[in-house]
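Quick notes on the structure that follows.
Missing here is one protein chain; the remaining ones are kept as they sit in the complex.
Right, chain A next:
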């Protein structure tokens, strides 16, 4: 009641300004009294189209602005090309200039009205008051748009919690799970007694520990079933003879996501949680992780990994999509989800390979390589095949002879993967292509030509072949090859510069007169989130990663490594990771919506369909891509 009276006591125009502010972050999370302070101290200015609002030639910035109506664009002069570029656009409800205001310096960018524009502004005194009194405001001023990203994540998670009534997220450390007191036994206990103990405690697994409580094995109901079905031994067999040795263990500070990934990879349903001395402190089961969330990742991975027919694999693809849906709904971040998709895709590819080897073994060991997004572990549901084969030529055979055996096998695998939903690669980047089924020596020669005699055309392939990973067969040959490739690139400044120049071509879709630059062909008002949004990050990061000997292919991990090596400023790296992840998240959400509507998957979205906060953050993400490219520009003097 008191606050309602207060509200009525405020003059109408103050209330109207407060209502306006409330619709925009960070004001939306600020207290009314702080909003009133803002409004009572605000001025309204008008700028006609083209008027200068702030200029580097002006004095130290003394006012803090919010666009009330219209748009402000930031201009920077490109000395090299002697033209003016728009570096950012600020639209209704957004604030400027943050850095200059806090740094008490003149702005570094010319701010100009784009169209007729009204701004609200407050002076330094009011700004300082709000800064010291309002936490959301201070947070926003210091962290800028990153603080808004937190809001988006919170919103996604809170809606997931609301719908599932669960407060656990995949970031929760294992120690926070209600770890069941593990049922343990010594290695010499007969199976019968161990099973009786499991029965008494109503659990599905028992951990076998040594005298120091260090887990040495695990025995589950599944193992019992196999034992009886296959008649492996009598029930008084000591359990150590039938247990699974060296059970999967994770320290208690590992999070649920790690646990889920480990389970999915090895198809285990139980993990031991251990302390720093490797002593058992608990057991986490798949059910513990996902019971509330109904996300059956591990079971799905196991079903894929043990499928006996291609058609089973094909039918399981719809489950993958359903799983992704559930993960997204539970606020898993996009980095986690792409890894899960990649893991499940890896399992599928491996199973297709295994089934084919069982049917028709080519008789020659090989390493199955994946390139591009799968190589980077960044696959979404919309994915095509980019693969190849690396083999070591057995003695007495020529490389051509090996290929004669491997190529028909690879062709069959490529076709079957296509049936599973991995579209055949239009550019024929596939293992069945004789040019991509090569011996270690041939691959090495191939990379020497690629790096030392690079032409603009073959640079197109850099996004494919410089992000590779082994997913089947021995990994050592690939490690050796990668080692040579990385050394060669590190030493070749010209190649780096060409790569940088290539990466610089992909401009994030921000532009002068519109908030977004839409693609010119195809649908009007659509943005290609992959080519226009993600690619600028991926390509620029790759250049820095290769130039600095970073071995991983995953874009987020590359950025982490680059920050660790001091190539990226940690704050920049974080902002870029956030920007990249956000575009990825919006892309995946769009894919799920397309699936739900039964449409064909594309990477196009219409920004008009996004809510204002998402739209603003998408634009900010593109701005971050632009900053990353500026770093590229400066580093390689493009």
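In this section, contacts are C-beta pairs under 8 Å (C-beta built on N, C-alpha and C of every residue); 3 or more make two chains touch, one makes a residue touch a chain; residues count from 1.
One rule holds in what follows: contacts and distances are computed from a predicted model.
Candidate names were "Mammalian cell entry-like domain-containing protein", "Branched-chain amino acid ABC transporter permease", "Formate dehydrogenase alpha subunit" or "DNA-directed DNA polymerase", and the UniProt protein name of the unshown chain is "DNA-directed DNA polymerase".
In the complete complex, the hidden chain is touched by one of A:118, A:446 or A:461, namely A:118. In the full complex, chain A touches the hidden chain at residues 11-17, 19-20, 39-48, 51, 69, 116, 118.
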